[in-house]
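Take this structure, written in structure tokens, and hold onto it; I'll ask about it next.
One protein chain is absent from this view; the other protein chains keep their places.
In order of appearance the chains are A, B, C, D, E, F and G, and numbering begins at 1 in each one.
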């Protein structure tokens, strides 16, 4: 089994970190994983996304053309990635900043107010964490909640400053 | 008919200028000509030489492997080039600085004290000019003495400073 | 009757910048646009943008623009000015660009007295690449490539561009300013205006250094960044006019 | 009993140089060799030779040597010294090398206070390539690429290396000398010796500039060349010690 | 004292840096509770009467998000 | 006055620049009439009695062609 | 099983270099390889090494030259425009027979271009973007583990042959995180009697690319270099084949493009189409002989690259029948698409 997950949002919403946490958690549970941040056309103040592949088998390509899971934290990301999704995929939409609805009918869509959810939990930065919790509820193949929480500590300690900058 | 002439000596003896004068004089008399200074392995205070080709026909290659004429103004040049000469060629040796004798027997050798000759004429720099005079006496195919003298003026005016330096 | 002041300068494009919140580049762009408006030279201004966070500066100013390779802006500006002699050529550069990889070009354009204006944004760091040590990084300042803080015993002290250029004969105008508060923003604008005016008059090379905030890579919020300039940078980088041949005369 | 003075220095190889008659490079090589002998450090000296007439300097001095690309000698010396920390690293450079293409490397090695000694031969011209204008070419001096004489309105004034480097914090020792007469040759030797001694003591960066004859490209005979230095160059390039942190202490 | 003018704040251009707020001599700017469509908060005027139209806020704004209307 | 020493001139190393001659305080060096094998003229001592072994000539020589024997 | 850590390509390369005994790093920042200097800046002082941020790429490669001549294991890294600036220095080091490791984490060009990963510097790396007849060994890792492993090898090859070795990765590889087992040191050591360490108890020696005299000295140096290149060509080719044996179409790709090609092969096989993949891990020396043999009886060969077709020339040069060689590439930082590869291969049926 293989999940191809894209997490997308504004720069600064922590999408890269979220992806990394997923990857670490899944790796700890014996999965093959890969993580690539977008750092291409994006710029300061622009959008950011990352591609996470989680699989039982060796991973052929870490790049994703047709995600089986898409988490979008802002509206441009929904517009950009929805159409690329694999049929039958799972789409998680952050309704705090996204008023639009998904158009595809061959996928499963979950709407959730991540930012609100996160702000209630004390930080407006961790909309991404809320999204992850929501994800593994839907797809428990990926990892356990416990593994995810452990990964959080690990990931945070590795992160110190943004690297994925332009030029 | 084609003559392939190498003039060789110390840097500063004016061998490049001498070659250029020959070429200009011959060109003025309707010949095809080419002139290449050595600037390769030579360095300040080292040796210098030039290759002059003079021909009735278009010149295939301006580089010379087997000179039909060799003018040597110092001993290292004799050692270096004598052996490359075409059989039947003409070798002019400056006896001021060259005590050694030529070894080849299949060429014509003329020994002349160019420096002495030139110094008598008022300059120890124009050993090269003496050599040219000597050459066209032997090979009047190349150009007339008059053409040579005209070329001198021309060549001198073009020369201002040494270009053929290393690096 | 109400009147708009501080209107949007004509020379500034409406394109939103990609700069981080509180970044000094935005302030300096605005000042340049105001000066071009006031001198009425937008249509004859040619901007050479560097490689650095301001790599897209030519998209934000309503003037013709040209890219330079990292560090080479003064040389590119030289070539351009020597063709477009009656135009106003600005070389806009960051500290990595101007003092690290471009130190040679910087000094030589200044030494020739090239008839260009160099606007030098000193934010004590490589902004674009995510916060590495710049030639202007302060002693002890932590960056990605000086994780223990700049160790002057190992890599030397922060370099001072104005002082270096002030040893050369040709430059016409050299000044260091800052954009950390209102008074200094206004002084900066005057310096830019004077520098560009000198070029309009064909007086030769002018150089304006501007201390500027990089909240993102300093790890400080914009207001604290402004304070850091005032308290830490200004004492090391004295804000003053180093040379003004126009005044001497 | 007779005694040989001015004997052939051990550190000088017997290979004949390729330098033109009266070239200052020969004098400076000799002085370096004498200093290495006197400090007894030949066996631990590493020479970085530049691209320029002195490109073969490592063949003339009996020490280990390394080539640098044109202008990069201080950077090469930096890499070498940071590996061979207990060795003495000399960067020998001409004016085109040090101030034109290598201006960036020169300033940055100095600014870091790299523990190396830079010996800078200023002959106001590109010798090796046959006499083009150098950054140090004097106003009005004719060269292949300034056939009407250096026009300072177009290309600026001659650059002064010591003055430039003297604006930086780190350098330990900076002096300008000349080899145009006996007194100055001896002063040059002392400066070289002091500079190298400081490196032996691990004090950091030292810089010795030496005005030197290039009879060939100046179009003057050696004796007139020496006079030209005295009368034309020295007034523009003051011979003095700019900095000596060893003395200050 | 009557207001001499007012800052017109383009909240969509604003990046929420707070430099305007910190530099207002009258201390009459504060951060909004709302977000603009980029998700950032922006300055609002909390005391319309006091503004002197000094332009300090606009002068500091890196985004050209403030213009001043003088009454 | 007796000579204090003498310059030993290696005529084969010499390039004939004349710096030694110009810098001899006693003016006792002059160019040879002969050539060395490179075709250059070299300095010779024209007054052996006057040399003070001051080493000036050697100091100026770019070619290390002069050494001084002190008596 | 050994412990796996999730590590970014750039970090993994830097850590592997330290494991390989790299004591000196000189570099200049540029995206997408900025993690490399940052990693060395933290780690090298901890292991007694030296990290120095150079004032430019030119200075960086020159410092590398100095450190290498001094006998150290030394590395630099950069991305495309920075690599262009290093060409003179690399040519000097090749001519002076100085070992070093240089990583180019490629981005889209030409010029400033963009920062997305690319493979458009293949010619520069394999044909020598600098002046003169020289070669550098060019390694092309395909994943983070291999990036680390080949980094260890890079230092050994550099010292063994006294040659600069280029690690040619792309921005995606540098930015990608994957589980990694830290590699072990190779254990090999190399004497460096040629190093510049002071002429004590031996004659002075010097290191230079220049040869002015005697007249044939420079040709001699070149012949020596060519001989070394011949030996390397014979001994150091590394390549990997995936399902080539029964394939009708063989894809040829390296680095990130090979990952994508690999996925295409899997999907093609799922659809009953026999495709295979040949993945060179050394781009110079290029596995020409292996490729020639493998492709001799195939119907089609398809080069897949993130460029306008650079390695493609080596594929054409290797294959006996050029007519069966096709090319699919994406430019300027764009990624090849699995779908497009599949479509192309199907068009051969």
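In this text, a residue touches a chain if its C-beta (ideal position, glycine included) is under 8 Å from a C-beta of that chain, and two chains touch if they have at least 3 such contacts.
Quick caveat: nothing in here was measured; it's all calculated off a predicted structure.
Peer 1: Which one touches the absent chain: D:9, D:24, D:135 or D:222?
Peer 2: Going through D:9, D:24, D:135 or D:222 one by one, D:135 is the residue touching the chain not shown.
Peer 1: In the whole complex, not just what's shown, which of G:120, G:173 or G:232 touches the removed chain?
Peer 2: Answering carefully, the residue with contact to the hidden chain is G:120.
Peer 1: In the whole complex, not just what's shown, which of G:96, G:139, G:232 or G:345 touches the removed chain?
Peer 2: That would be G:96, which touches the missing chain.
Peer 1: Tell me where the left-out chain touches chain B, residue by residue.
Peer 2: Given the touch definition above, chain B has residues 20, 23-24, 27, 32-37, 39-41, 59-63, 65, 163-167 touching the missing chain.
Peer 1: Identify the residues of chain C touching the omitted chain, counting contacts across the whole complex.
Peer 2: 13, 42-46, 48, 55-56, 58-59, 61-69, 72, 75-84, 87, 104-105, 108
Peer 1: Which chain D residues would touch the chain omitted from the figure, given the whole complex?
Peer 2: That gives, for chain D, the contact residues 51, 55, 67, 69-71, 96, 100-101, 103, 126, 128-130, 132-133, 135, 144-148, 154-155.
The criterion applied here is as follows: only the chains that are shown with their structure count from here on.
Peer 1: Which chain has its C-alpha centroid at the greatest distance from the C-alpha centroid of chain G?
Peer 2: F
Peer 1: Between chain A and chain E, tell me the centre distance in angstrom, where each centre is the average of that chain's C-alpha atoms.
Peer 2: About 36 Å, centre to centre.
Peer 1: Hunt down the residues of chain C that sit against at least two other chains at once, touch-wise.
Peer 2: Correct list: 19-20, 51, 55, 100-101, 103, 128-130, 135, 144, 154-155.
Peer 1: Give me the residue numbers in chain F that touch at least two other chains, ranges are fine.
Peer 2: Expected reply: 15.
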